[in-house]
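Right after this comes chain A.
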Amino acid sequence: MIDLVINISLLTFLAITAVAIVRMTNLFAIIMLFGMFSLLTAALFVVMDAVDVAFTEAAVGAGISTVLMITTLALTKDQDEKHPGCHRPWLPLAVVIVTGAALVYGTLDIPAFGDPDAPAQTHVAPYYLEKSIPETGVPNVVTSVLASYRGFDTLGEIVVVFTAGIAVLLLIGGRHSTSKNKKNKREENDA
Partner candidate 1 sequence: MTHNLILRVIAKFLIPLIIVFALYVQFHGDFGPGGGFQAGVILSAAIILYTLVFGLDAAEQIIPPTILRLFASMGVLLYIGVGVITIFLGGNYLDYSVLGSTQIAGQHLGILLVELGVGISVFSVMLIIFFSFAGRGKT
Partner candidate 2 sequence: MGIFTLLGKAMIIDVLSWICLLGGGLSGIIGAIGIHRFPDFYSRQHAAGITDTLCAMLILLGLGLQAGMSLAAFKLALIFIFLFFTSPTASHVLANAAMHGGLKPRQCNAIGEGKS
């Protein structure tokens, strides 16, 4: 019961934070709130028994992600949105409401939250839960699935992360950047 209360209040906080993020115009405050958003998400994952995911989200979402956004802000030096909102907000709003309504209609058939007889729980999950100890000797099923049963997937993910690192290095890895360009640009503007 108390799980449900914590769950629902955290979800409500999450929704409030998300709406506040959209409505604010100061990018700095937005990034701060986004860090808080990640913390709340991670707490929700803990409440929903996804321990490893919460671990990752806490380290990645609240830590690295926030730090990277702040460094970007330091580089772009634009702390405020110049054109808050667009000229005609009704079209995007209508699109969003229609899509959301369709998705909510889709959820009406989903089994309720935490139903142990839902199709998602009865298909392959029991196999891993049963076989993890006899086959791999690892009590943490997430680790055994991650590294052993679905090793190929993880290899793919690692390659994606590696590629993203290389791409960032190619895009902004060089140190010789702004000062020279800016000087040239300023001279052009003056002339």
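A word on the picks: all candidates are chains of the complex that A comes from, given by their letters.
List of remarks:
Heads up, the rule we're going with is that contacts are C-beta pairs under 8 Å (C-beta built on N, C-alpha and C of every residue); 3 or more make two chains touch, one makes a residue touch a chain; residues count from 1.
Predicted model, so just to flag it, every value in this text is computed and none were measured.
Here chain A touches, in this complex, candidate 1 (chosen among 1 or 2).
In the complex of the two chains, the chain A residues touching candidate 1 come out as 51-52, 54-56, 59-60, 63-64, 67-68, 71-72, 75, 135-140, 142-144, 146-148, 151-152, 154-155, 158-159, 161-162, 164-165, 168-169, 171-173, 175-179.
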